[in-house]
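I'd like to ask some things about the structure below.
Apart from one protein chain that is not included, each protein chain of the complex appears where it belongs.
In this document, chain identifiers A and B correspond to the written order of the chains, with residue numbering beginning at 1 in each.
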Amino acid sequence: MHSVKLVPCELTTEPIVTGSSVLGVQCADGVVLACDTLASYGSLARFQRVTRFHQPAAGVVIAGGGEYSDLQQLFRITDNVYRQEFCHEDGWELTPRALHQYLSRLLYARRSRLDPLYNTVAVAGKGRFLGMVDMYGTAIETNLVATGIGTLLALPLLRKRWHEGLTMDDGLACLEDCLRVLYYRDCRALRTIQVAKVSDSGETFISEPYDLGNLQWKVAHAVTEKLMI
Amino acid sequence: MRPQEDQTRFTESSWMSSNLGPSAQQALISHQRSWSPYVDNGGTVLALAGRDYAVVAADTRFSVGFSVPSRNLTKIVRLTDQAVLASAGMGADRQYLHKILRSRLEVYKYQHQKQMSLSAIAQLLSNTLYSRRFFPIYAFNVLGGIDDNTGEGFVFGYDAIGSFEKVKVVCSGSGQTLVQPVLDQQLAGRQKYDLPDDQRMASLSLDEAIELTRDVFNSAAERDILTGDAVEIYAVTGSGVRYERHSLRQD
């Protein structure tokens, strides 16, 4: 039936070096993203100080989880898009929403080729834009983003604490608390984190990696004792 | 690696062999087990038609497994002021489908100097789905609207690869098994079988139809974990499209 000789070829269908959850919150005065700086090799905490953030232009930040090499490729592709925009010189600049849609089309095209980019990406931008795209290419605009295991552990907490008029400082505090919870329970999480803030007007700040701090292990014995039973 | 076994599996997996390039086909062989290009994001969609209206409704929950990454992702697209489409199934495929349909309708508008009619949209949707017969668009569509000439309401129900049927009431998606029997009983039930089809539906006013829609979505949200958060309702009448939205259970 098929005369072509078929040789198996390798595409990313199982991630190797991975980043864990990315969190994001839309606030009254801007958007905040946060994630740790770990790229795991299986269960090994292989690269402990890598950035999972990227700023392709003023007023836009993207952050991603999943396969780290795919993430780097995705960042390069994004850069190329912005460079092409620069060369056009038509006075038009890509809005965060346009980039979000672009990434969703990119990821959808790749999944449809059965050669997916194994990532979930959050996009934050000026005008209080917050969106995420999963590896299948689903584009979602929401006030809260939590990817990976963060969907299970962080999203409920964020939903509980989010309210209209939340400031970026409060939002950041929420995200730090969520990252603490993730550090307690996610075996692929790290206590070194990075955050990005994009204000309503487009002022952008990506922090240096810093220690989460204020971790509370006093209750740990209760957990282990229970497990011993 | 057992080549013989893989060859066999390839011929068996004819469901997506035709439209793909050789590298993708090879990928299919070696990775079919570990990664699937499909995911079910759940949700329920419904469309019903009366004498001079159609109602199209869907919930707004976006699920992945047992998680709900978004409580507010629309499943509905307003294609013209006479036709509204709702799709359950996979979110990414739905967004793709809605995007290309919208662009095809736009091109049609410029080429023909008129909006595409409901029946033409129905056929176009079928063709679009069938063009991916061997790598299906994982979306379960219901299309509702009013007929160009008669102003009569109609809805169309589809499967993922383009089979479609012109009906008066249809429901798809994760709550289908809960909702469809209720609709059947209410609108095409035994006690009304003695009436001709058009009279049965004609007895239902638009307000009653919307009330019924809200009821069945509330019911589905009670038992189907993939349906909930909110229901969006589009009512298509001769005077355009009306939109409303109501909360559902969020748990």
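Please note the rule applied: a contact is a pair of C-beta atoms (placed from the backbone, for glycine too) under 8 Å apart; a residue touches a chain by one contact, two chains touch by 3 or more.
One rule holds in what follows: contacts and distances are computed from a predicted model.
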item: Listed names "Translation initiation factor eIF2B subunit epsilon", "LSM complex subunit LSM4", "Chloride channel protein" or "Proteasome subunit alpha type", with the criterion being the UniProt name of the chain not displayed; value: "Proteasome subunit alpha type"
item: Chains in view touching the one left out; value: A
item: Residues belonging to chain A that touch the chain removed from view; value: 76, 80, 83-84, 86-87, 89
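To be clear about the criterion, only the chains that are shown with their structure count from here on.
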item: Chain A and chain B, separation of their C-alpha mean positions in angstrom; value: 31
item: Chain A partner contacts - residues on chain B that touch it in the complex; value: 1, 6-7, 10-11, 20-31, 34-35, 37, 39, 41, 62, 64, 67-70, 72-73, 90-92, 95-96, 135
item: Contact set on chain A toward chain B in their complex; value: 1-2, 4, 6-11, 13-14, 104, 107-108, 111-116, 132, 134, 136-140, 142, 146, 151-152, 155
